[in-house]
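The complex is shown incomplete by one protein chain, all other protein chains being positioned as in the whole.
Going by the order they are written in, the chains are A and B; count residues from 1 in each one.
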Amino acid sequence: MEKQTDEFYIGWQEAAPDGISRRVRMFIVAVCVIVPIIGALLALNQRGFVSSNFEFGETTELEGALITTPAPFLEIYRGNDVNDKLIFQHILLVKPGKHGMGEEISDLEKNLKHSLDGQFVKLQGSLIYHDGKTMMEVEKITSLMLDTTGIHVMLPFKPIGSGTFVGEIADPKCLFGVMKPGYGKPHRSCGARCIAGGIPPVLKTISDNGNLEYYLLVNEDGSPLNDQILPYVGDQVVVCGEVKMVGDWMVLYKFADKNLALAPETMRKELPLCK
Amino acid sequence: MTPNLRKYHRRIWFFLAGLLPILLVAAIAVIPAERTSPSTPDNQPEALPKVVKTASSDLLVATLRQDSATGERQVEIELKQALTNPSTLVYLIADENADPATGKLLGSLSSRKIYRLDAGKNLSGQEYLLLFDPITHLKIATLKL
Partner (left out) sequence: MSVNYAPILWNRQKKIYDRLMFGFMGLFIAVFIGLQLIFYPTITAETLIIRATGTLAFFMLHIILCMGPLTRIDPRFLPLLYNRRHLGVTMCCVALVHGVFNIIQFQAFGNADPLVSMFISNVNYNSIGRFPFEIFGFFALLILLLMAATSHDFWLKNLSPKVWKALHMIVYFAYAMLVAHVLLGVIQLEKSPVLIGVLGLGILTVTGLHVWAAILNKKQTNEPSERETEGFVRVCAVEDIAENRAKTVLIDGENIAIFKYENKLSAINNLCRHQNGPLGEGKIVDGCITCPWHGYQYLPHNGQSPPPFTEKVETYDVKLLDGWVYVNPTPYQEGTERPPCPIHSALKRLTKIEKSDGEANG
């Protein structure tokens, strides 16, 4: 302390002595330089955000057939292809907030005393979409009506293969648009809340060539497995099951006798086989 | 500061100087690796053998294929980017500004991968490929085939 000059700073005085204010100015200049550098480094080194969309506050009305299993979908007929095969789009239905649509549908079925599977409906809500997957946050069912088009839907779901799938468990509502990022560690507890609230879980996988695929995950019998999966939300897991196409969605029916497991850290091609 | 507080300061920071680097290393060690999935079932039909034409844009690469024996045509679409609209149908239309209603519906597109859509036999060879969104009524892309 002896080496210092006799200068002394008193905050309530008008100005600081020269030597002291020079030192403090040095600090201020340093902060001046550090602030933009740190701000830029932090801003520019994120992995980026997907181009997903949530039309928050915008209402769209869509009509089609309601599908209740393996998850609530709105099935919209889009025409026939050159082979006269029917083309449908499937829109996964959820409620506002962190809630699935299943409960509302089963309550409605109880009141009406009949199944709503295949029932023609008009729905109002906000669309959520990303990478060709579309969902609707349903505000209300504006009408329940008889099928007047004569195209009664309910195609048999087409099996396209079974095997071992590795990927991250995510909630599709956030993944496909409501949040960015809607996956990974920071999103983990939100995803768990969504899935606990009845939104059907999705397995997000990456193929070797970098393409992403999304599988809606259900039990072998098509029932929801939301509760079993809660501890694994946001984790990378191994699932054994059979994939069926439900319109333009892939649905993974997890084999009942194969448990879900955390994906081993050093995993490449050699996987615990399902069969 | 009282000498005791100073002493606590010293102890706390010696402790943290040990703890924080350990925490840093431990956290780096547990960062999950992104794992690829061994199974990705492909539900697309086989590619027809002969390539007739190829066209591409920022969004996609389109290849017109043909089976010379039967004359069947097939449009192969490789999506290069994730689609950013709620619904995507693929049509063949006769001229660039034609309405999708006048065109031939081939199918729909979803996640980023390769699609093979049957295009039938009777093609003029002058068709345009149209990606159309029936929800927003938006022409997403038009491509001369």
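Note that contacts are C-beta pairs under 8 Å (C-beta built on N, C-alpha and C of every residue); 3 or more make two chains touch, one makes a residue touch a chain.
If you're wondering where the values come from, they're calculated on a predicted model, not measured in any experiment.
Undergrad: With touch as defined up top, name the shown chains that contact the chain not shown.
TA: Checking the complete complex, the chain left out touches A, B.
Undergrad: Please pick, from A:Ala65, A:Met136 or A:Cys194, the residue that touches the omitted chain in the full complex.
TA: A:Cys194
Undergrad: Which listed residue, B:His9, B:Lys50, B:Lys80 or B:Lys144, touches the chain dropped from view?
TA: Per the contact definition at the top, the residue touching the missing chain is B:His9.
Undergrad: Give me the chain A residues in contact with the hidden chain, please.
TA: Residues 1-2, 4, 6-16, 19-21, 23-24, 27-28, 31-32, 35-36, 38-52, 96-99, 179-181, 184-190, 192-194, 196-197, 231, 233-235 of chain A touch the chain that is not shown.
Undergrad: Which chain B residues would touch the chain omitted from the figure, given the whole complex?
TA: 1-6, 8-10, 12-14, 16-17, 19-21, 23-24, 26-28, 30-32
Here is the rule we go by: only the chains that are shown with their structure count from here on.
Undergrad: Return the distance between the CA-based centres of chain A and chain B, expressed in whole Å.
TA: From the centre of chain A to the centre of chain B is 16 Å.
Undergrad: How about chain B: which of its residues touch chain A in the complex?
TA: Chain B reaches chain A through residues 32-43, 79, 82-89, 104-113, 117-120, 134-135.
Undergrad: Mind pulling up the chain A residues that touch chain B in the complex?
TA: Per the touch definition, chain A meets chain B at residues 50-51, 53, 60, 62, 78-83, 87, 89, 127, 129-134, 158, 160-161, 163-167, 185, 205-208, 211-214, 235-236, 243, 245, 248-250, 263, 265, 267, 269, 271.
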